[in-house]
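Scroll down for the structure; my scribbles are underneath it.
With one protein chain held back, the other chains of the complex are shown just where they sit.
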Amino acid sequence: MAEHRVAVVGAAGFGGAVAASIVDRHPSLKLTALTARSDAGKRLRDVYPRHRVDLTMDEFDADRIAEVADAVILGYPHKAAAPVVRELRARGVKVVDLSADFRLSRELYEREYQPHEAPELLGEAVYGLPELGHREAIAGADLVGAPGCYPTASLLGLWPLREIAADAIVDAKSGVSGAGREATATTHFVAADENVTPYKVEGHRHRAELDQELPDGLPVTFTPHLLPIDQGLMASCYVTPKSPLTGNEVRELFHNAYAGQPFVELADAPPGVRDVRETNLCRVYATVEPATGRVLAFAAIDNLWKGAAGQGVQCLNLMLGLPETAGLLP
Amino acid sequence: MAEHRVAVVGAAGFGGAVAASIVDRHPSLKLTALTARSDAGKRLRDVYPRHRVDLTMDEFDADRIAEVADAVILGYPHKAAAPVVRELRARGVKVVDLSADFRLSRELYEREYQPHEAPELLGEAVYGLPELGHREAIAGADLVGAPGCYPTASLLGLWPLREIAADAIVDAKSGVSGAGREATATTHFVAADENVTPYKVEGHRHRAELDQELPDGLPVTFTPHLLPIDQGLMASCYVTPKSPLTGNEVRELFHNAYAGQPFVELADAPPGVRDVRETNLCRVYATVEPATGRVLAFAAIDNLWKGAAGQGVQCLNLMLGLPETAGLLP
Amino acid sequence: MAEHRVAVVGAAGFGGAVAASIVDRHPSLKLTALTARSDAGKRLRDVYPRHRVDLTMDEFDADRIAEVADAVILGYPHKAAAPVVRELRARGVKVVDLSADFRLSRELYEREYQPHEAPELLGEAVYGLPELGHREAIAGADLVGAPGCYPTASLLGLWPLREIAADAIVDAKSGVSGAGREATATTHFVAADENVTPYKVEGHRHRAELDQELPDGLPVTFTPHLLPIDQGLMASCYVTPKSPLTGNEVRELFHNAYAGQPFVELADAPPGVRDVRETNLCRVYATVEPATGRVLAFAAIDNLWKGAAGQGVQCLNLMLGLPETAGLLP
Partner (left out) sequence: MAEHRVAVVGAAGFGGAVAASIVDRHPSLKLTALTARSDAGKRLRDVYPRHRVDLTMDEFDADRIAEVADAVILGYPHKAAAPVVRELRARGVKVVDLSADFRLSRELYEREYQPHEAPELLGEAVYGLPELGHREAIAGADLVGAPGCYPTASLLGLWPLREIAADAIVDAKSGVSGAGREATATTHFVAADENVTPYKVEGHRHRAELDQELPDGLPVTFTPHLLPIDQGLMASCYVTPKSPLTGNEVRELFHNAYAGQPFVELADAPPGVRDVRETNLCRVYATVEPATGRVLAFAAIDNLWKGAAGQGVQCLNLMLGLPETAGLLP
C-alpha cells in the first residue's frame, strides 16, 4: 500500500509531539517533516526523548511542506493556526487542525475567541468527532477541526442522551498537559500537586462546542477542574431525563449509539482515566442513580490522544481512505 | 484555665492520629491516653513520625479511659464504634465519635448500614456540624456524631442554597486518605496514581447525611471520585434555582449563612484543596453560571481535618465550653 | 514468517500483564494462553483495561500450556516459579522466568533466598542481560532468568566501568510498581505519596546479581529507595576509578561497551525516568565530577519494561531467532 506523506506543523507542543510519534509508528503514513517555532533546529527526540522521533524540527515554510507532505497535522494555538491552514490549503495540502480555529461556526468562534483569521475556509471545515455522525463528512473533507479535549469526552458522554435530556451538567477533570507546555503559575508543579481546582467556572470556551453539537435549547452546565495528573480527562455527566428511564434503557441508548465505534468502549463500572492512558479510546459508563432517577455518564479519555493527537490521526485515516484504526489500535 | 483531659480511642487510623496530634498541641486540652487495636504497644510517633505524639497506644479499657479522661475522640470504624460509645457513656465520659454510628437517625442508619449496635444512645447524639445550626445543641451534648468528610463539604456548599434549590448535584472528589489506612486494591499507589475514578455512583452511604440535613423533598445527586492526592476533598455543587438569581444574590446567601463562622472562608475565586491543607477551614466559592443560570458552589476541605479530626476537636471545644477555635486556628 | 506461540503464566501481576500486552502486539509472536492464580476466570483486560488484552486467564495446567505454547514468559514470585519451570521444561517449553529463581548460581541464590526448588535446572539457565555479553548464550538457551529491575539499571550503569573501578556505590530509586501488585502498608498511596524512603539498606537481595556479574573483589554498595511514581527506575552510580580518567575517556568506555546495543541509549545529559517510560530502553549518562575525579553514571529504565517484561521479550526474541528488537521498538 502506498504510504501517505504527513508533516506535523507545531510539533514541539504536547499535542503535536504525540501526533508526530503516532504518525512515525503508523503503518501507512510516513512522517516527512516537522516544524516548530521556538525549538526549530532540534530533533524532536531531544525535546521529548521518550517519543523517539528522530526528525529535526524546522522553521515553518509552506512551500517546503507542500512539497514533502500530502497532509498536515497542525499543533498551533488558536488564532495562530488559521493563517497557516490558509497557506497549506492554498497549496492543496489536507489539514487536521488541533486548535479551536476550525471547530466552530464563525458566530460561535467569534463569540468565544476573536475575529476569525481565515473565515473563508470555515465552509469546508468539518468537526472531527467521527462518533457524532461526522464520519462521512470527515472522510470527504480536506480540512478538519479536531475537537477540544473537554468537548470530546463531554460529547461522548452526552451524545446518546441528547434526545432524552432535559438538561445536562458536565463536571470535567483534566490532567495538566491539557494546559499546554507553557510554564505558568498554573502549571507549576507546586501549584498543581496535591490539589484539585475548578477554573473558568463562569464560562470556558470549550462549552461552545457542546452548544454546537448538542440539540438547540438543551441547557448545558460545563465546569472544568485541574487535576494533579499528567495525561487524562474525565467528564462526569449528570442529566435530568425528560421522563424517567431505567438503567437498562440508558445502557441501550449507549449501545445503540456506539455499536461498531472502534474507539468507544462501554464499561460495566465507572472508568478511571488510567484505563485509557496513552490510547485513543474513550471508556464510558452510564447508569441511573436510583435515589433521584438522574442519568449519570462518565467518559474517560487521554486528553493528548482521543482528546487531541490520536483523534487527529483517526480523522486523518478517514480523510486518506485508510482504516479508521490504522496506527491507533494494536 | 483548667485543662480538660482527653483520650483518643482508635488512634492508629488516619483520623484518630490527626485527632491525637491536634489534642496534643491544644492549649486547653491534655492528651492523657491513646488506644489502638492492631498497633497497641507502639508509640503513636513510631507509626506516624511526623505527628510527634509520644504517648503509647494501649488496648482499649473503658474503666481506665474513664479514669484518665473527661472526653474521648473515637476513631473506630462504624459498627465497631457504637459499643465503645456505650461503655464510655455509661462511665460518664463525653464522646465525639468520628464514625457514622451517631450521625443519622436510626431509620436512615439502618437503611444504609446495619442494625444499630446502641440505638438507645441515638436520642442524646447530636450531628456535629456547627455551621448548620447545630452549635447550641453540640455545646449542650455529651455525645456528638461528627459528620463524614463528604457530607461536611457537600453540606457547607449546599446549606445557604437549601431554600432556593429545586435540585442539587454534588460531584465530590476526595484524596486517598479518605479511604482509610487499610491496604487494598483501591488504595494501592499504582491504582490511584495518575488516575481519577468515580465510585459507588449508584449510591454512597454518605448521601444519607445530605438527605437528613437538607430539606425534605430536595433531590440530591451525590457522586464521589477518588483523586491521586493524600489529603483534600472538593465538593462541586450544581443547583438549579427555583427561580433565577443573580451572582450577587447568591453571594449574599453565603455571606448571610456564614457570617461569623470561624471555619468557613468565602473566597473570591474557586478554591483548591491545597488552600486548606492541614487546616480546619472550609473554603467556599459560589457563583451563577451566566449561560444557564445554574448556581455553582465549590467547597474545599482537608478530609482529615474539617472532614474528620479537626471538626471533632471543634465540636469538643464547644462541648467543653472552650472557644470554638481553640487549638485549631493560629 | 511463522508465528511463535507464547503463553504468559502469572499474567495478573504487573510484570506478567505487561509481558502479555507486549506479546499480544508483537508481529511474530502469538499470545495463546494466560494463566493467573487469584484472577483465574477473568479476562486480562478486565483487570488491566488499558493493556487491552482480550484473553481470559486460566488456572495453570502444564499439559495444556505445552499444547498451545512453544514458549512461556513466567511472572510468578521467586520460589513459586521454580516448580513451574520444571513442569514446563519437562514438556520442552522454552521459558523466560521473570523471578529471581534462575538468575543466580545456586550458592548465591541460597544465600539470599532459600533452598532452591529446582536446582537441577540451574545448569541450563542463562542470565538474561544481553548487553553484558550474554547475548549468544541467551540465543542458545531454553531457560533464561531475566534480571531484576534494580540489577538491570545498576549493571548497565556499571558494566563499562568494571575494569577501571576501585569501588562502586549504587543509589537506586524505583517506582512503586516494583514492589508488586500486593496491597501492603508500603504500597498504600498515603505511605508512598509525597515521600522518598531508603529501604533494606543493610542488604537487598538484588545485590547478589551485581556481585555475580561484576568482577570478583569489586566492593559494591547498593541502596534502594522508593519513589512516588508508578513506573521508572534510576540507578545513580558512583565509582572511584583505580586511576584518574577524563570525561572523554569515560564516555569512550560507554560508547565502546554499548555500540550496536539497540536498547542502550547514551544521552548527553542526565536522563530522567520519564524519558524511557513504557519503552525497553536504558538511557545512560556518564561523566567525571571535576571536583573529585569520581566517575558518575546514571542509568534510567522503566522497571516493568527493561526491568522485567520488556527485557523478557528481548530475551525471548533471541531464543526464538527473531530480531532482538521485534515488538519492542517502533
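Labels for the chains are A, B and C, by order of writing; each one numbers its residues from 1.
Quick note on the criterion: a residue touches a chain if its C-beta (ideal position, glycine included) is under 8 Å from a C-beta of that chain, and two chains touch if they have at least 3 such contacts.
Source: prediction; values computed, not measured.
J.: Which displayed chains make contact with the chain that has been left out?
T.: Even though it is not drawn, that chain still touches A, B, C.
J.: Of the listed residues A:Asp142, A:Asp193 or A:Glu278, which contacts the missing chain in the full complex?
T.: Residue touching the absent chain, from the options given: A:Asp193.
J.: Looking at the full complex, which residue from C:Ala80, C:Ala139, C:Ile164 or C:Val220 touches the chain that isn't shown here?
T.: Going through C:Ala80, C:Ala139, C:Ile164 or C:Val220 one by one, C:Val220 is the residue touching the chain not shown.
J.: List every residue of chain B that touches the chain not included in the displayed model.
T.: Missing-chain contacts on chain B: residues 24-25, 49-50, 52, 194, 265, 267, 271, 274-279, 281, 283, 329-330.
J.: For chain C, enumerate the residues touching the unshown chain of the complex.
T.: Its contact residues with the unshown chain are 167, 169, 171, 173, 175, 191, 193-199, 201-203, 207, 219-221, 223, 225, 227-232, 234, 236, 238, 240, 270-274, 277, 285, 287-292, 294, 296, 298.
J.: By the contact definition given up top, give the residues of chain A that touch the hidden chain.
T.: Per the touch rule, chain A residues meeting the hidden chain are 14, 176-177, 181, 183-185, 187-194, 228-230.
Criterion: only the chains that are shown with their structure count from here on.
J.: Round to the nearest whole Å and give the separation of the Cα centres of chain B and chain C.
T.: The computed centroid separation for chain B versus chain C comes out at 45 Å.
J.: Any chance you could list the residues of chain B touching two or more other chains?
T.: 191, 193-194, 228-230
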